[in-house]
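The following block contains the structure, expressed as structure tokens.
Every protein chain of the complex appears in place save one, which is left out.
Right after this comes chain A.
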Amino acid sequence: MMMTRLLTLIAALVALAFPATAQNGPLRIEITEGVVEPLPYAVPDFVTESGGSGEMAAQLARVVADDLTGTGLFREIPRDAHISQVTSFASPVQFADWKAINAQALITGAVAVNGGQLVVKFRVYDVFAGTELGKGLQFVGTTDGWRRMAHKVADAVYSRITGEGGYFDSRVVFVSETGPKDERLKRLAVMDYDGANVQYLTDSSSIVLAPRFSPSGDRVLYTSYETGFPRIHVLDVGNVQSTILENRDGDMSFAPRFAPDGRTVIFSLTKGSNTDIFTMDINSRQTTQLTTTPSIETAPSYSPDGRSIVFESDRSGTQQLYIMPAGGGDAQRISFGPGRYGTPVWSPRGDLIAFTKQNGGRFHIGVMRTDGSEERLLTASFLDEGPTWAPNGRVIMFTRETQGASGEASLYSVDISGRNLKKVRTPGAASDPSWGPLQ
């Protein structure tokens, strides 16, 4: 029974990833509004074992619940509805008590502390089948990193129930914004995916734009006006040291992004009125020019296998998306709907490309297949732009800016089904998110 429900959820996830849409004639644009009934679950406060504090045990369970409920795929049964109390991690679960409140999944956990070492254990139960779902697992870390341990538990639960990779134990680098629209101060910051543990990486003395994580999350590429001109930089997240990568007098460089190998940087270089795409070997600083048309080529992004590059170009007269081989050469246009398409980003699964679309005075975040088919718009607002993928390719984060003199930028996330649009918690205004890998 439970397994049937769980399998149904998995099936729904797969279906949401790609609802079958009959395609007749030219591309038709729809904002998908798939609806799925969230799976009810319970996560009682974790059990306190040797050295663990009750407060931490409760907080761990809260972070797990926030992660799961935050996906929109799960619905927590509130604790005051619980009949059973879980007082020991080892004792048998009273399935009848959890069935009675219709909790289909139950997550139990325990926390122990030895010195600065934190040990977190958890189990997941299929309540209606009356069995454990997978094996119990334990994570060992530091007490400072307790939120990460909670995210790891939630990732494991999410994976077991949905069959998809998790994304909770990940970080996002972004631009923190303060000040009025015509004198905006910008600085780089990094935070957990849920907005916790914000750390600033630069001060606000120069404009900084569009940071992008390296594949392993150890470095960040970004554009800075530190020299007075836009230049691409690389910053080591560990020691917060930054290095300028390209500094040719008279040129502008921007839109940097790592190749999957973590050694190659792809970016835009402007010479005169022409903007083309180049790559640079980050060690030797050797550059290679990939495009040569006299139009604007920018926002390049590699496929996960490193063989292809999606980018935007206005060679046809308006911004459109193209794919070319990693070494350059013939580019195939993939966007053909009405409006303009920019900022393409290849999904970590390789199957989809997320993009910004402008049409009729509105901005959208959308996804399409890599051949341009099955375009779907996920959002619509005065200004949505700059999608970035969660490590599992199921969720997209982006910048939404409100209009007018007091307009302000915020980060939002949305499921690729178009469901579960929500604001990401940040300390103030924020833009240009780049979602890092699962840690």
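Definition applied: contacts are C-beta pairs under 8 Å (C-beta built on N, C-alpha and C of every residue); 3 or more make two chains touch, one makes a residue touch a chain; residues count from 1.
One rule holds in what follows: contacts and distances are computed from a predicted model.
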Options "Sugar ABC transporter permease", "(Fe-S)-binding protein", "Cytochrome c oxidase subunit 3" or "Peptidoglycan-associated lipoprotein": UniProt name of the undisplayed chain: "Peptidoglycan-associated lipoprotein"
Which residue of A:Gln319, A:Ser335, A:Thr370 or A:Thr388 touches the chain not shown here: A:Gln319
Touch criterion as defined above, residue of A:Leu209, A:Val240, A:Ala380 or A:Leu421 at the omitted chain: A:Leu209
Chain not shown: contacting residue from A:Pro92, A:Gly116, A:Gly238 or A:Gly272: A:Gly272
Residue numbers in chain A that touch the chain omitted from display: 180-182, 184, 207, 209-210, 228-230, 250, 252, 254-255, 268, 270, 272-273, 275, 296, 298-299, 312, 314, 319, 342-343, 356, 358, 361, 382-383, 385-386, 401, 403-405, 407, 432
